[in-house]
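Omission of a single protein chain aside, the complex is shown with its protein chains in their original locations.
Moving on to chain A:
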Amino acid sequence: MIIEAQGLRKTFTARRGRGKTEEVEAVRGIDLSVGEGEIFAALGPNGAGKTTTVRMLATFTLPTAGTARVAGHDVVTEAAKVRERIGYVSQAGGVDDNAPGLESLVLAARLAGASRRDALARAGELLETFSLTEVANRPARTLSGGQKRRFALAIGLVNRPPLVFLDEPTTGLDPQNRANLWEEIRALRDAGTSVLLTTHYLDEADALCDRLVIIDHGLIVAEGTPGGLKKEIAGDVVTLRTGDPAAARELLAAQPYIAETRLEGEVLRAYLDDGEHSLPALLRALEAGGVSIDSISLDRATLDDVFLKHTGRSLRDAA
């Protein structure tokens, strides 16, 4: 296990003016274990405690309680050893706007102990890997969002860490750059690097990670592989808008092929396996029950449905 955390908690004391303070429980007890060579995702809405968790694991923030070992060392008592073995790419990126990206890269390599020559060689390699050679000497502020993000990633990898933390790596990127970054993250795993990333994008967690945890209000609400988590709920979901959702729910819940129903405001979701074959039966049942349908759709269940099952709300609404 490259990350093992038990009972991690973080309580911030926020100032609320005039000497008043308020305790904010950002993380309320998180257990994590990430295996070597895994892409592991922490999925959750903004403010769920993902960033605080990563910051504690990366030795930036001191935990209020709990312990964590990262790359074989304790994050509190052996922080220096942990820092030698990790790469950390924060949400903000941490690329100095005023200097050429190459300078940031060389500085980072030299801080990690490389000689000037080795630092230049390593920087050259990384520029090549991330197709940044041509913009290496341009001030970082003139780069596009995608280029800057790749520089941030390159800087995080400068010491060849066995583990990298990527906090919201694709936030703010366009779809093309996002897809490219996914490829680069997969390439990291293929080269043996473990990756812990946070995201609030369902498709990202689904497409990219080997295992994930869903975090909400500072706690882990579900853990597993994307496929395994989706299997816990039925494979398909019918989303319905009707004149009388409560009645429709009662009706559908009585059908043998419906595994579960959820009512969220006006929207009724019915989970079922083999939706294509059961849909005609479902439509007949609704008609027989006298329920008028405003709209209906059939989709594969996603991680959002997993999130909905565990938190009672949709990730799209949770942020």
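Throughout what follows, a contact is a pair of C-beta atoms (placed from the backbone, for glycine too) under 8 Å apart; a residue touches a chain by one contact, two chains touch by 3 or more; residues count from 1.
Here is the rule we go by: contacts and distances are computed from a predicted model.
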UniProt protein name of the chain not shown, from "Transport permease protein", "Glycolate oxidase subunit GlcE", "Chemotaxis protein CheW" or "Sulfurtransferase": "Transport permease protein"
Touching residue (missing chain; options A:I155, A:I233 or A:L308): A:I155
Chain not shown: contacting residue from A:R83, A:R150 or A:K309: A:R83
Contacting the left-out chain in the complete assembly, out of A:R9, A:R55 or A:R211: A:R55
Per the touch definition above, residue among A:M1, A:V76 or A:A112 touching the missing chain: A:A112
Touch with the omitted chain, as defined above, among A:G94, A:G224 or A:G289: A:G94
Missing-partner contacts on chain A, residue numbers: 10, 12, 55, 58-62, 80, 83-84, 86, 88-99, 103, 107-108, 110-113, 139, 152, 155-156, 159
